[in-house]
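The structure appears below as structure tokens.
Part of the complex only, each chain left as placed.
The letters A, B and C name the chains in turn, as written, and every chain counts its residues from 1.
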Amino acid sequence: MITSLAAEKLACVRGERRVFADLDFHVAAGQALVVEGANGVGKTSLLRLIAGFLPPASGRVTLNTDRGAISDGEERGRLVGWLGHQDGIKPQLSVGEQLEFFAQLYGARDVIGPLLERVGLSRQRDFPCRYLSAGQKKRLGLARLIVSGRGLWLLDEPLAALDTAGRALTAELMSAHCAAGGIVIAATHDALGLEARSLRLEAA
Amino acid sequence: MSGPFASLLSRDLRLAARSGGGAALALAFFALVATLVPLGVGSDLHLLSRIAGGVLWVGAVLAALLSLDRLYQGDFDDGSLDLIALSPLSLEQVALAKLLAHWLSTGLPLTLLSPLLALLFGLSGQGTWALFVSLLIGTPAVSAVGAIGASLTLSLKRGGLILPLIVLPLLAPAVIFGAGAVSGALDHLSNGALGLLSAFSVAAVLLSPFAAAACVRLNLAG
Amino acid sequence: MFRYANPAMFMRLSGALLPWVCGAAVIALAAGLYLGFQVPPDYQQGMTVTIMFVHVPAAIVAESAYGLIAIASLFSLVWRHPLADTAARAAAPLGAVFTALGLITGSLWGRPMWGAYWVWDARLTSFLLLLFLYLGYIALWNAIEDEARAARAAAILALIGAVNLPIIKFSVDWWNTLHQGESILSGKIAPVFLWPLLIMALAYMLLFAALWMVRIRTEIVNRRARGLMQRTA
């Protein structure tokens, strides 16, 4: 169980370029944080940093759990549910195969059927992912996020490509996740339709 | 067999099969190279049997190389690697699964096919056996060294071309020992090539997951 | 700022040293060449023996350069020394050029000696593979655009190459002795040949050192420029 996430004096350098610096924030379990800011200001970078992909140039991210505080990036990653820009979908696999693989990879015991039902892809279960539309891919990503069963959700523009119903569904899923004691951190340019604190990044 | 490791392994095998053949393709490439060389060299069976070990070993290495740049690249490009890195598996385990998948879908089938191709080259029974055993021992090293190369060139959008340049010189010992075992068998010498090949192979397979994981880590940070 | 502390020190130090190293290289080169052309024709090889004075040192420097790269790579990976990447990167093309020089002079020498520009001798073959290792290393550096990432990837490759290089060399030796061996002239060199050879070896090393320093210096300057450019982008 995650109790909170804290960033202290976080700085991010990409290439030779300082993207942001001296970032402090704190998110408690059950809260959502929306990361906003102009294009290229470093939202995606921040999410990758929290997920442990990017090492911070300075400062640190601490994830407090009931088993102690985690500062190591890779260890933190084990608690992260990720919905990135890239869809992470293999065109050759069917929707069902794709989701089953991730369920097994993440050691999840979830049943695939109801989940696909929930994101509106049950008719596409045996459909090769190659033929999915942009929004359908995003919905598959949502299903994968749920199946991961992780406490800390990191979402990069979760609403892009989704239709109105899809956006409502996403908001609902995020609320439910928070209500269950999870944390949501989402980078977006849209209104999330969710009660959330906001973190506005400014160009360094 | 349904843990994360097994699921990654079986997915990779399935993807190899789906992207048009997997094993079948490496085999076809191997067979084609083995056919083209006699077409170019001429039909003198004596000559062919003398070059068989070398040509078939080089052909097998190239066939295995062919699918190497897809080992990590596809997963990296479409973001799957991010998701895999966040899974309960360590990157070392991921690297091992991918190494294994690559060997199962190329190295092993190539080895199994080799006696047939040896026939085309008029290789003797002993030579054929030596070829088979040396490939069985040596192809894991090819996958292992190749996996390092694949993870090194990961962030290059079209890194596939650099890969052979990096990997082939490192594989020279495998070719020398492997083909040496075949020619040793033909001359009825026991020249210790198989032992050396085994040592090389074991070292490569042991080292590879660590090196590959380090490279993947590097590239995810990019 | 800490990042540039070490390179800054290097800039000062090398700036002071460079003229001396260059001067010494030129003097040694001139002396070596002069002595080299003075030597009496070898009873076996005639005047072609003078090729030795350009060939052997090139081969020695080429092999040592890879060792230097491997050491620098180790420093870069383990201690994250900011200068180490630059040093390794700068040495690679030089090493490759000296390798090519060794190959070319060797094969020019081989023609009169063995009647062929190339034979698949163990030493020649492992040297050729060394050239490929250099080329792969350079290609990797150039292909990855992100400096820091390229540095680490190249360092990993250099170390793997360094582990494998002795294995390659050993396997090639083993390979060739199985078939026929080429007898490279071996052993005792008369002092008339030895002295010019030693001086030329020194000259090549000084030359390598000078070029290496120049390359590191330009690389540091370029890096700063790139850094400035990116930071303002």
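One rule holds for everything that comes next: a contact is a pair of C-beta atoms (placed from the backbone, for glycine too) under 8 Å apart; a residue touches a chain by one contact, two chains touch by 3 or more.
Source: prediction; values computed, not measured.
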Problem - Chain-type multiplicity across the complete file - result: A x2, B x2, C x1
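The definition used in the following text is that only the chains that are shown with their structure count from here on.
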Practice task
Considering only which chains touch which, label the overall pattern as line, ring, star, complete or other.
Solution key: complete
Completion exercise
Nearest to the mean of all protein Cα atoms is the Cα centre of chain B
Problem - Chain whose average C-alpha position is farthest from chain C's own - result: A
Problem - Euclidean distance of C-alpha centroids - chain A vs chain C, Å - result: 49
Problem - Length of the line joining the C-alpha centres of chain B and chain C, rounded to whole Å - result: 31
Completion exercise
chain A touches at least 2 other chains through residues none
Completion exercise
Among all residues of chain B, those touching at least two other chains are 221
Practice task
Under the touch definition given earlier, write down the residues of chain A that touch chain C in their complex.
Solution key: 15-18
Exercise for the section: Using the touch rule from the top, collect the residues of chain B that touch chain C in their complex. Expected result: 148, 152-153, 155-156, 159, 162, 165-166, 168-170, 172-173, 176-177, 180, 183-184, 191, 196, 200, 207, 211, 214-215, 218-219, 221-222
Handout entry: Sites on chain A touched by chain B in the complex
Key = 51, 53-55, 74, 77-78, 80-82, 84-90, 92-93, 97, 101-102, 104-107, 144, 148, 150
